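Complex shown without one protein chain; remaining protein chains in place.
Going in written order, the chains are labelled A and B, and every chain counts its residues from 1.
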């Protein structure tokens, strides 16, 4: 328990400026850290807290200096901090191993080695779960779904329930059996109470390394590429495909049957209604290219002023017309 | 297992153009189907896939033709496809019948015939559930709620939890007991992790045949008419009423205490803040009639250009004024 700043710096790839022998027991925020705790500065919002923090050490970017703090300098403070948390605290220690007796696992399901299923988990027929997965309490995995290795499903998430598929005839919505499944590739994490529908046919797919936050809703037949970040309350309608490294910020909505490229970023509450090419940043509802959206919204918030300028123009033009006579 | 295209066409009410004896084992998307699989074309987005699909048969609208594919022609390809999926695959076969031993059913609850309750389901005191219902894992039905026949509740949905009702006095929010219930009429389907509050008094009602998608939130005392479609992440605030055949697209919000008519459609992310008459299509936040909204949003995305035109007008008017002298 506990390490010196010198030992820690070695593990996380940082350089100590200050007392290498100072002992650290854990991590805390700049505001809450004490002398035996390590903190970090990554978001400039918190820079002024460097002057007041009581942390025993602070991980900072190479350019930052302090005449009172022990600093651990690195090119990537956030990644170094992640490593420090792992070194000092490790990941969650599960209170049991394997399938908890209060989890339900269909006898035809296959569960990988070292995978942990918490109480209340439901694993349906023919489901395949890889190695080293964690499924937290009351998460549900419908029949025939497939999870890769190191997949994490948080509490209450639902994987592979029926897509919202109805054929409407004479005002009645006839349910279409959803015979596909959901596939979560390796290293996917799914947040609490997020929902990922099974495909009507084929598979809904969440690509390798993609992280899905709480209360995200993913429609049937959606294909999300690898290493995407889908932030809380995002919704993606059916049959849309996303490339790799797409980031959808909180509450973004994406319409169905679209093709979104790779390295796309959509700002919070955006609404995507058209195909999007690679390397695109979007904002707004309807979503527009970021530079355009910024100009649009600046003007938007000044609309009453615009209206007033139009009124004044109308008056002046009226006066000019009168001055010129008939 | 498997049918000829001729047999299938008879069952789904289509006309074969091509090889009636061709054998089909199942359905797949145009992109993924092989020679022993049936596909369909309903959304024009996928029309060009007709040229490349390897499907053994494709259900299409009457006007579509192909010189290389077996076609099943019909006036309503989507409905015909739904029937084909049922004919070839059927609905989900449940791994058990009746109440699973890991479901909790209060002894005062009444459960209809052939109704299936999955593990982790909670059915509270005096709940009534009709015949042929399916309640998927970890769904919760609070006391006194009533479900009709053929109701489907997906994983983790909550029916009849307390409405968000507080009387605020001197800065304290005093909880008002929510003594009403929630009623789901026949043929209602509720998506995964959707939530439908009980009424403060009387009933929150979801009308016959209405389909509620994942993560939808319905407030206390809301009355939704029959055959509505409430798409993922829609929210309807308390005491609002909806007529029949209302479609709210994804992430739409409807304020409380409103009266929404029948055959109303609101586009995704719309925000409804006023009463709405029958046969109305709305878009935007705040929601406007569709035609108006389209004009508004086209202008909206060109606001910076509008601002520039105003600037140029101001300059020209200034110049005109100077030219005319005092």
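Quick note on the criterion: a contact is a pair of C-beta atoms (placed from the backbone, for glycine too) under 8 Å apart; a residue touches a chain by one contact, two chains touch by 3 or more.
All values reported here derive from a predicted model rather than from experimental measurement.
Of the residues B:57, B:130, B:156 or B:261, which one touches the chain left out of the display?
Reading the full complex, the residue touching the unseen chain is B:156.
Of the residues A:9, A:28 or A:41, which one touches the chain left out of the display?
In the complete complex, the chain left out is touched by residue A:28.
For the chain that's not shown, point to the residue among B:39, B:53 or B:138 touching it.
Only one of B:39, B:53 or B:138 touches the chain omitted from view, namely B:138.
Which positions on chain B touch the chain that was left off?
104, 106, 120, 122, 124-125, 138, 140, 142-143, 156, 158, 161-162, 164, 166-169, 171-177, 179, 193, 195, 197, 200-202, 215, 217, 219, 221, 233, 235, 237, 251, 253, 255, 257, 271, 273, 285-286, 288, 292, 295-296, 299-300, 303, 306, 309-310, 313, 316-317, 320, 323-324
Can you list, in ascending order, the chain A residues touching the missing chain?
26-29, 32, 43, 45, 76, 78-79, 81-82, 85-86, 89-92, 95, 100, 102, 118-120, 136-138, 152, 154-156, 189, 191-193, 209, 211, 213-215, 227, 229, 231-233, 245, 250-251, 268-269, 285, 297, 300-301, 303-304, 306-307, 310, 313-314, 317, 320-321, 324
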